[in-house]
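Shown here: the complex without one of its protein chains, the others still in place.
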Amino acid sequence: MSETTESIDFRTAIRAWLEANCPAEMRQPMSSTEDACWGGRQWKFASEAQKQWLERMGERGWTVPTWPKEYGGGGLSGAEAKVLAQEMASLGCRPALVSFGIWMLGPALLKFGTHEQKLEHLPKIARGEIRWCQGYSEPNAGSDLASLATRAEDRGDHFIVDGQKIWTSYADESDWIFCLVRTDTAKKHTGISFVLFDMATPGVSTRPIRLISGKSPFCETFFDKVRVEKHNLVGTLNAGWDVAKYLLTHERDMIGAMGEASTTPSLSRTAKATVGLDAQGQLADSQLRAQITEFELDEAAFRLTLQRVLEMAKARQAHPAMSSMLKYYGAELNKRRWELMASSGGSDALEWESDRSSHGIVARTWLRSKGNSIEGGTSEVQLNVIAKRILELPGA
Amino acid sequence: MSETTESIDFRTAIRAWLEANCPAEMRQPMSSTEDACWGGRQWKFASEAQKQWLERMGERGWTVPTWPKEYGGGGLSGAEAKVLAQEMASLGCRPALVSFGIWMLGPALLKFGTHEQKLEHLPKIARGEIRWCQGYSEPNAGSDLASLATRAEDRGDHFIVDGQKIWTSYADESDWIFCLVRTDTAKKHTGISFVLFDMATPGVSTRPIRLISGKSPFCETFFDKVRVEKHNLVGTLNAGWDVAKYLLTHERDMIGAMGEASTTPSLSRTAKATVGLDAQGQLADSQLRAQITEFELDEAAFRLTLQRVLEMAKARQAHPAMSSMLKYYGAELNKRRWELMASSGGSDALEWESDRSSHGIVARTWLRSKGNSIEGGTSEVQLNVIAKRILELPGA
Amino acid sequence: MSLILTEEQTMLRDSARDFLADKAPVTQLRQLRDTKDATGFSPALWQQFAEMGFSGVLVPEEFGGMGLGHVEAGVVMEQIGHQLSCSPFLASSISAVTALRHGGTEAQQQSWLPGLASAEAIATLAVDEKSKHQPAQIALRATPTPNGFTLNGAKTFVLDGHVADLLIVAARRAGEPGDSEGITLFLVDAKAPGVEIERTVMVDAHNAARMTFKDVQLGTDAVLGQVDAGWAPLSAALDAARAAAAAELLGLADEVFERTVNYLKERKQFGRVIGEFQGLQHRAAELYCELEITRSIVMHAQQELDARADGASRAVSMAKARAGRTATLAVQEAVQMHGGMGMTDEFEIGFFMKRARVLQELFGDANFHLDQLARQQGY
Partner (left out) sequence: MSLILTEEQTMLRDSARDFLADKAPVTQLRQLRDTKDATGFSPALWQQFAEMGFSGVLVPEEFGGMGLGHVEAGVVMEQIGHQLSCSPFLASSISAVTALRHGGTEAQQQSWLPGLASAEAIATLAVDEKSKHQPAQIALRATPTPNGFTLNGAKTFVLDGHVADLLIVAARRAGEPGDSEGITLFLVDAKAPGVEIERTVMVDAHNAARMTFKDVQLGTDAVLGQVDAGWAPLSAALDAARAAAAAELLGLADEVFERTVNYLKERKQFGRVIGEFQGLQHRAAELYCELEITRSIVMHAQQELDARADGASRAVSMAKARAGRTATLAVQEAVQMHGGMGMTDEFEIGFFMKRARVLQELFGDANFHLDQLARQQGY
């Protein structure tokens, strides 16, 4: 489809603004996820350029281009936001801000929040002033949010929250939390509410979780008689499950894409280096050769499937639960990749701390990949969803 | 352990008898299962030697050496029977008789039958005069015997049986059937009885079942107002389930051993012939090479496990449900074997009727092997048994 | 390129589905098998393939065909997979047509393509000589004569060989078995002196034949493409046939999967519908994922064939390998989940298992194509 004159003007204007305002340093590719800007009260900018870039984009609302202007967004249409994204990509501009506020809480507030809640929270997300974390999982409610036990007792104009969350990403670096709490102990799914509160409230404490792969962004978070004002309830009392489900779909899409890891080194190249080729030019380890080829086939077919499902979604032909397939297969594929990478790496890839091994990067990434099929809904839960919602198999 | 003088004498006597009485032809190895003698009214002896051998062994009761003499058995102790088996093996004597009567009904009658029932049926089994078939499965009760629907209505001194059985092996060549029937429709497991009747009774008809692999010994068997005298009830009324379970354990052990197929051609030899070796002496198809090696490893390990479980059973260290493991793994292994055999055989092994392909022997055996994980309790049922009885996992 | 069907392709799929479900369902295959039908397919059906335009799907309009591509051919193949319909479509309309289009002179195309499009003639590819597909190993000898060539050797697993009018024979004019150079394609009249054809009854009850060539005399005009450079048109024809076989495997797998899921919803055991058991649910869900992922690569391969005649080998090998494995899993799970019923000849599931096995072997099994993929990547 050819662009209209109007849209061409829009594109030109955006490009000009980006060229004028995006610092050169922010047009370098990110060397790792460490280079991203997450914002918040505790944020230490990596450079003056990172700070400037966030301020300029935040001012225009282009950190969240499609949100309404009155809530700090850019007020752009979907098509306009796409142009912005294309132009940023073509100039190599980094995202000015990444955050759970943008990806998760924002969409939920836009759908379920009151006007006051939107006015209060969305602009601060857009400008990166407040960093949010998510309080869903609990030690005794992994895949099963319905059995969650963190209590919010009704005290008239406020709740008193007591309990414990786990897997709270970046809780120790965040300012506010969006959190599921139980407001009716007699019910299950229908006794849960969705509340917001400041992590600086007395009674909130966090403890980082060490994973089998080493340091992680995850925390345990404890609530001891935490006071939460009632105006911080999102959606209806006892209907927090609807808000949570809405958020989970977003999270699943986000994690599903993990199977696709274009930056990881090629398996066959790694194996060629360690195992070598035989006289016929084949990998000397024929078992490993067979496993790598199967993996590469499955990976290529999976990438095409990501593309196809996206196209189906656009054409309204995709079953909504196909995201469970992508999450399931992507996670299992990534685990296979790192099993094979570890195997190809041999004993060098078993080192844990040396500079030579980049502090055990292969071993740690291999171990970390095991979490892919657990976080954001286990593989078993995804298979349940496919069986029930797509195949329409009956029962439990 | 050294043998006593007495047992040496016994061994000598047995050997002398076998040498004198086993016809030379019956000391040739069997070229296929077709060479076995199943007995019964309709049996056509393959030779005079086969007939003689059955008569002589039957007279002594050595077709069923450990059964009591009064019921037509040999009256031997376990140790003596072992000596007989060893001497027969060392002279290469074929078994004089194979039958479901020997393997299945006999042991059940010895445990659950009345003195009259034993007197009536066991000697005819021992002499191969009556051939038995088994009526358990029904079209709507595959792995789930409890939902069986063949009715036996109480008419005072007899039952009237109506219904249908499936998978009745050799029903069309058998004289009598041992059969599960429902005698209480209000109950499930506890409303089933175990009865015996003549296949020549009016109202009994059979139809052979064609399998995906071609001809098979299986039949459908239909009962239309079949009269069964009450003295042909085995065990207590409504307690046929106990008898059935007792028999099933025997059947499972029998089928579990199918994974062990020493007469099948070697996979790697077949693949060498079709795929060839490369310059390094490796199978030119490295995927197939990997698959065959894995199979051969698993097969070797499984054979050792058969041996180990047997030894454990003797030492009373085996969990009784370990037979489910042997059944499950043996069946899956045999299916893998024939997938690989078909794959190694290539297009030649896809022929179905030619002499060149021995009438599609590879394709037919491959297809037939798919039934291994269904008959005698499906793989899923075996896994359920392991989960519940060995691992003691709870619930359904 | 988008990986979903266009509106036209969707219409083609629907009409192929309705047509084949009506005219060539599994019951037809059973009947052909049980009556030991001499032709091995319904000539009336084959005539209807022409009327529907299917047999000319890949033939340019100038030669009386529809001038469509491999995506469209695949759409038809998938529906054939659903019904296990017997016809020379794969051999004649896809593999032979592709060979003629890639290697044929104007005259050769003119003399054969219209007849193939109208289903008046049947052609097939004769490649394999041994039990496993290894096209570079071709040994059937083409010896130059003053007026052309003499062929000597044997072929096996030739689809529809006993009913074909035209055999496209891959022969070795130079080099040794193992070399891709030196292979030459020949157009051979199936009735030529010295050609002997034996129909082989296969496990799937579809047509295949063995043939021997004894001093078969050919003119120079029998050469398809360049002498000693037959590898390129042969590969093009094989790749087209492989992608088509992958599509049939996908359709077949879809069909057994659908039948199996329906069975899981109906069959009761231990007082419950067996589809309630989580063990079976998870296996069904895994199979669903395999099918969807295979669907993407199969369609991609067809698009690659349409986009670049010679460069599609990698995509095609991926599609054939993955479709073979997926269909094998699908039929295995189908028989197992159907229990004893799945083992009976009376039930149709067994037909799918048999056909899947033959298609898996045809033009290279998953092992062969995975090996090709590794070679292409230099390891």
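The chains carry the letters A, B and C, assigned in the order they are written, with residues numbered from 1 in each.
Throughout what follows, a residue touches a chain if its C-beta (ideal position, glycine included) is under 8 Å from a C-beta of that chain, and two chains touch if they have at least 3 such contacts.
Quick caveat, the model's predicted, so the values are computed rather than measured.
Remark: the omitted chain is touched by one listed residue; of A:Glu48, A:Glu70, A:Asp144 or A:Glu392 this is A:Asp144.
Among C:Thr150, C:Gln281 or C:Gln360, only C:Gln281 touches the chain left out of the display. Where chain B meets the missing chain, the touching residues are 268, 271-272, 277, 281-283, 289-290, 292-294, 296-298, 300-302, 304-305, 307-308, 311-312, 315, 317, 322, 325, 328-329, 380, 382-384, 386-388, 390-396. The chain not shown here touches chain C at positions 277-282. One chain of the complex is left out; on chain A, the residues touching it are 137, 140-144, 146-147, 166-167, 209-212, 214, 274-275, 285-288, 291, 335, 339, 342-343, 345-354, 360, 363, 366-367, 370-371, 373-375, 378-380, 383.
Assume only the chains that are shown with their structure count from here on.
Note: centroid distance chain B to chain C, computed from Cα atoms, is 41 Å. Inter-chain centre distance (chain A to chain C, centres taken as mean C-alpha positions): 44 Å. Touching two or more other chains at once are residues 282, 289-290, 293 of chain A.
Multi-chain contact residues of chain C, defined as those touching 2 or more other chains: 370-371.
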